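Only one protein chain is missing from this complex, and each of the others stays in its spot.
Note that the chains take the letters A and B in the order they are written out, and that residue 1 is the start of every chain.
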Amino acid sequence: MMRHPHVWMGLLLWSIFSQAQAAWTVNMAPGATEISHAVFDLHMTIFWICVVIGIIVFGAMFWSMILHRRSTGQVAAKFHESTTVEILWTIVPFIILVAMAVPATATLIKMYDASEPDIDIQVTGYQWKWHYKYLGQDVEFFSNLATPADQIHNKEAKGEHYLLEVDKPLVLPIGAKVRFLVTSADVIHSWWVPAFAVKRDAIPGFVNEAWTRVEKPGIYRGQCAELCGKDHGFMPIVVEVKEKADYEKWLGERKAEAAQLKELTSKEWTLDELKERGDKVYHTACVACHQAEGQGLPPMFPALKGSKIATGPIKDHLSIVFHGKPGTAMAAFGKQLSEVDIAAVVTYERNAWGNNKGDMVTPKEVLELKQAESK
Amino acid sequence: MSAVIDDHGHADHAHGPAKGLMRWVLTTNHKDIGTLYLWFAFSMFLLGGSFAMVIRAELFQPGLQIVQPEFFNQMTTMHGLVMVFGAVMPAFVGLANWMIPLMVGAPDMALPRMNNFSFWLLPAAFIMLVSTLFTPGGGPNFGWTFYAPLSTTYAPESVTFFIFAIHLMGISSIMGAINVIATILNLRAPGMTLMKMPLFVWTWLITAFLLIAVMPVLAGCVTMMLMDIHFGTSFFSAAGGGDPVLFQHVFWFFGHPEVYIMILPAFGAVSSIIPTFSRKPLFGYTSMVYATASIAFLSFIVWAHHMFVVGIPLVGELFFMYATLLIAVPTGVKVFNWASTMWQGSLTFETPMLFAVAFVILFSIGGFSGLMLAIAPADFQYQDTYFVVAHFHYVLVPGAIFGIFASAYYWMPKWTGHMYDETLGKLHFWLSFIGMNMAFFPMHFVGLAGMPRRIPDYNLQFADFNMVSSIGAFMFGATQIFFLFIVIKTIRGGPPAPAKPWDGAEGLEWSIPSPAPYHTFTTPPEVK
């Protein structure tokens, strides 16, 4: 075994190092964009310059601390001035600083060039959540912390992405230049994703620009970086970067959702419109069991014509369509049909086959029920 | 040991201090006032430190255990305010009160009554400030930088008390600064030309000018806040046509020079201590003076480097980046001068020297991280993370605080007439040194890994280093109670100190007996 000490040494180092990867991270990550790599390189360059200067200066100090002690019999020299040396250590640092400033300037200019973006996203900070709006796409949503309160209060084990997880992440395609227009609706926040080297203050009344172009798909996490009140530590940022096609698919889904929402909230539905639409829905989703004339197939599938449910309180009717009936074949359509369809089909059932109740459920009410349930 | 020196028959002057409590309330003696300042600063240091302990206890582990986020924010805010305005600044004013008249050969500060008043404003201010913690809405919770609109539209009710407290502290500092300038410019002993003054006097002179230049701006800033909150103006409120970013410009116009206010006097003290224990004159005295003056000048044109991510235009970013990088030049000159002073000296390492050497090394580390922060593109990653917290604690703890400790040990024999216990002093140093590095070094790592500052809870990846930080902080905190013990022990007894306890020391303060008599230099000494 001892014939290959370097192997064991290597293994030992590797295990320490891989441990270090887990929790003892000591450095910035290079990130996922060209800019973040440039920033990382700058950071490391300046770090090493500092290390070298540190070694020289501290080396000299330790040299005198060890060799020029009184206990070694050292007699103090008398010199206390040297114009040459003073000039030298004014000019040399100045040159080093200029050398640092050149690449820093170049990187900064790149960071400031947000022109000609492929996608514009408005990022708005709220106490204590982020709002994203894809400009020109009618897609917008809030992104809230998804970590359960029980984890925060130590009642259950904390997950890997503790405090760095959200209900709805920002989704971006790879390779596209994305411009962020950052603003705030209340106090100052700061939108920061370390992997993109993007950090911009969100300031009420003002709009700030930032941009990124991510080359690798993945999930990138960040946090609000400016103290914004009580839950400043609880408003993370999660960005999911997808392949172009996946992004388009996602965007399409969000657009459909948005269109639907618009339909719900903007349109005033009449009883006849709902009945008409409900007829169609009934004949695709319900007809197999409850039959074309609402007579059902008792005892397995009860009739709706003249039934207690379809002529009773409207709330109970909606609830059973929405939630289904456990232990029976009645499914929970709340998850399967859109709000409009649920409202339409309930309205239809109450006003067909001689069930002349004359009342209706609006899509908005279904939406409210849905929102109440999801809380 | 009776401290009788000739008072040259000022009939209306008492020969010694008055008896009892009223001595301290009514005193106009620079040594009494210096002592008051130092004790006040130390008690605020412990108070601000206890706030830090609450912060570190909450951050010991991920999850919320000890305090809720609302209170956590009050703790970070109060910790900052108390340490900056209650501990560091008054400690330096205390040192100035004690030492400047002794160093320039003046009988007292130039304006003794004002001196008394400027001290007694401070306890009033801090009682007002700290009492807000007990109000129903809680104390200030918007960070010591109190950015609007969090500190205006969204502030707790107590913000008004906070504003008045800041006003009182400001008035106190301004009066203290005027006093220092008047003493240095007008009361120097014959022959004490400006370029013969000890560097502590020089750095304090420059600090005092910084104070009278920027404390009024801070006063203006909080006055504008007050008007926004109570009188319907809109300096910082976007809704009324104001600008929250303007707040940050005004604040940092004060704030950046303020940073140097907290470090320049320490530069001066260390510039006395290192030559003493190197038994060699300070290297490059003249360049030290010019370096200090250039740092002070540059401090007025770099403020926006605190605001790199606010969205200032590219040209602005570049200007402030270059100006900030320039500060490294005079700061470097100072560090090189200290290192050269030690070079080929005859070094001993009594407690003041230990603190002074640690000051130079650790302050330089803070300077290096400062250099990194000055690089605007990199600052996009560092800004508002624990990297910044590590940076400013490296310049303020081993910088300002170690500078104050070094001064305290260095001049304690002169103040008390007793030598402190060298073993205990060294123990205090090493515990502080280890505790401080354990507390603050890992903050660089968590900051680079992406942990924002001012958060009460964090992701598991930051857990290990935070625990190390907390343990270091507890160690550092406990050590300072030990310092209290050392000081009390020294006041109550110990080997009597000779007039000049350090063989390599230079300066007028060592020409008078220890403890320094109540009245000194009533006849000005002759300076060659």
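In this text, a residue touches a chain if its C-beta (ideal position, glycine included) is under 8 Å from a C-beta of that chain, and two chains touch if they have at least 3 such contacts.
The rule is simple: contacts and distances are computed from a predicted model.
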Key: Name under which UniProt lists the unshown chain, selected from "ABC transporter permease", "Sodium:proton antiporter", "Cysteine desulfurase" or "Cytochrome c oxidase assembly protein CtaG"   = "Cytochrome c oxidase assembly protein CtaG"
Query = Looking at A:Q122, A:Q260 or A:N355, which makes contact with the chain not pictured?
reply = A:Q122
Ask   = Among A:S64, A:T105 or A:T183, which residue is in touch with the absent chain?
value = A:T183
Inquiry  = Please identify which residue in B:A213, B:I301, B:I434 or B:I491 touches the non-displayed chain.
reply    = B:A213
Request  = Could you tell me which of B:L21, B:M195 or B:V315 touches the chain that is not displayed?
outcome  = B:V315
Chain not shown, touching residues in chain B = 110-111, 174, 178, 181-182, 185-187, 212-221, 223-224, 232, 235, 238-241, 243, 245-246, 249-250, 253, 311-316
Task = Would you write out the residues of chain A that touch the absent chain, in ascending order?
result = 112, 114-117, 120, 122, 124, 126-127, 135-136, 181, 183, 185-186, 203-209
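The definition used in the following text is that only the chains that are shown with their structure count from here on.
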Key: Chain centre separation in whole Å, for chain B relative to chain A (CA means)   = 41
Task = Show which residues of chain A lie in contact with chain B when the two form their complex.
result = 22-29, 38-39, 42-43, 46-47, 50, 53-54, 57-58, 60-61, 63-65, 68-71, 74-82, 85-86, 89-90, 93-94, 97, 100-101, 104-105, 107-109, 111-112, 127, 151-154, 158, 160-164, 186-188, 190, 192, 194, 197-201, 203-206, 208-209, 222-234
Ask   = Contact residues on chain B for chain A in the complex?
value = 62-65, 69-70, 73, 141-143, 147, 149-150, 153-154, 238-239, 243-245, 278-287, 309-311, 314, 317-318, 321-322, 325-326, 328-329, 332-333, 335-336, 339-349, 357, 360-361, 364-365, 368, 371-372, 375-378, 380-381, 383-385, 444-445, 448-450, 452-461, 463-465, 504
